[in-house]
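Yeah, one chain of the complex is gone here, protein chain that is, but the others are all in their spots.
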Amino acid sequence: MIRPGKMIAEVLASIFKKPATNLYPAEKLDMPKKFRGKLIFHPDRCIGCKLCMKDCPSGAITINKIGDKQFEAVVDLGRCIYCAQCVYSCLKKALETTDNVELAQLDSNKLKVSLNENSNNSVDKPAE
Amino acid sequence: MLLTLFNILIFPGLLFLCACAFVVEYLDRKFYARLQNRVGPPWFQPVADFIKLIAKEEVIPAAANVRMFSVAPLVAFSASITAFFYIPLWKINPLLSFTGDIIVVLYLLTIPTLAFFIGGWYSTSLYARIGAVRTVTQMFAYEVPLFISVLAVALLADSWSLSEMALFYAGHPWLWLVNLMGFAISLVALLGKLEKAPFDIPEAETEIVAGIFTEYSGKLLAILRMSISIETIVGASLLAAVFLPFGLALSPAAGFCVFIIKILFVVLLLSLLRAVFARLRIDQMIDFCWKCLVPLALAQLLLNLVLKGVFI
Partner (left out) sequence: MHDSHDFKIPVGPQHPALKEPESFSLALKGEKIMGVDIRLGYNHRGIEKACEERSYIQDVYLIERICGICSHAHSTCFVQAVEEIAGLAVPRRALYIRTLVAELERIHSHLLWLGVAGHEIGFDTLLMYAWRDREIVMDILALLTGNRVNYGINTIGGVRRDIDADEIQQILKAMDTLEERTKYYIEVVTEETTIIERLAGVGVLSHDDALRLDAVGPTARASEVKRDVRSDDPYAAYGEIPFNVITDNHNDVYGRTVVRVKELMEAYQIIRFALKNLPEGPIEVKAPRKIPAGEAVSRYEAPRGENVHYVKANGTENPERVKVRAPTLANVQAVKHMLKDRFLADMSIVVAAIDPCFSCTDRLISIKNLDNADTKIINWEEIHSYGIKWYAERGVDFSDLNKRFAERMGNR
């Protein structure tokens, strides 16, 4: 039946429903496990083949040799497009994605992170 | 003298009204958000918005007529406040009253619309000018049914004074039920007056940016927004006083509560209506007002004439 105010019942019922939106910084949503967030690097597995560098569409990842069979991965989080192609290209599974998405920084220099330091393998908090 | 000044500036005048405006804006936004299954703003959001706008720089377009552009919000603001003094709120006698004040109130409530037109027109922006023209076009459509339905109520009470009308309906406790159709018509007309969906045509965001408010910023925009909130309260109290004239003879405290409930009822009803309709086009809006609302308002008028002739 064509009538004005078709949605009125649904709209009034909404008053008693839990809101669909949430107050973001206070309440956070869970990201799915497969989510492609910030990378984790396992330096012990890296063989320095640099396939990830070759395939990275945005030139965000750099593998540097820091010693004998020792490599570090430097990722520019500002350039990274979170496609995780590096993870797929890696033959030794030295890279992994996490569900960490809160990577905003006030200083753009802080976006360039070395994934080698032990502290960076844990999910770290963005700057306040 | 001092009491009058207190009444005008503090309670129930300027200060009280501004505080009410924040509360009403909050309730409207919160209720609207809840209707849409959202969380909505926190309670201080309207105050925060106001302070933010006050603190911001005012930008006046180079081609605008500066005097008209900056005077228009003030005119709208003061006209809506003035109208408030003539409306019986929680006791039968309003602050100011004389025979024929109902017409003055209706005209005072028209002034904000005209001020918006002037402000929009003299800001010389294309969007604002289209918005200004739409404002006035729309005004001719909703004012007529509003006036007729208010007139019908006054006719039954045989008075042009709001306080005498209130006195009459206090004497005939259930007679206001006759005017319920007029209440519905006025509510729809009020939506047009306050430029809320489905009649937010003059400020249709997706068509003409913000219509008449496009070029306003800073303090002037804060005053404009405040005057719209105040207009909402004044319009709601007018509807409450004319169509829901009960509870006026109670003690001041109880009467005040009844008044608040009435205002809330009207404001929330406006929010509900705004949530369930799409915006009409200006031609559809005018068609609707003249072809549906005006005949209905005339029917109400006829009903009241017959009632008056037969029973009273």
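Read from first to last, the chains carry the letters A and B; within each, the first residue is number 1.
In the analysis below, a contact is a pair of C-beta atoms (placed from the backbone, for glycine too) under 8 Å apart; a residue touches a chain by one contact, two chains touch by 3 or more.
Treat the numbers as computed from the prediction; the structure is a model and nothing was measured.
For the omitted chain, the shown partners it touches in the full complex are A, B.
Checked against the full complex, the one of B:Val105, B:Ala189 or B:Ile208 touching the unshown chain is B:Ile208.
Subunit B meets the missing chain through residues 35-38, 126-127, 130, 197-198, 200-201, 204-209, 275-284. Contact between subunit A and the absent chain runs through residues 1-7, 10-11, 20, 31-32, 34-36, 53-57, 59, 62, 81-85, 88-89, 97.
Everything that follows uses one rule, which is that only the chains that are shown with their structure count from here on.
For this pair, subunit A with subunit B, the centres built from the Cα atoms lie 50 Å apart.
Those residues of subunit A that touch subunit B in the complex are listed here as 4-8, 11-12, 14-15, 17, 19-23. The touching residues of subunit B, counted against subunit A in their complex, run 31, 33-40, 272, 275-277.
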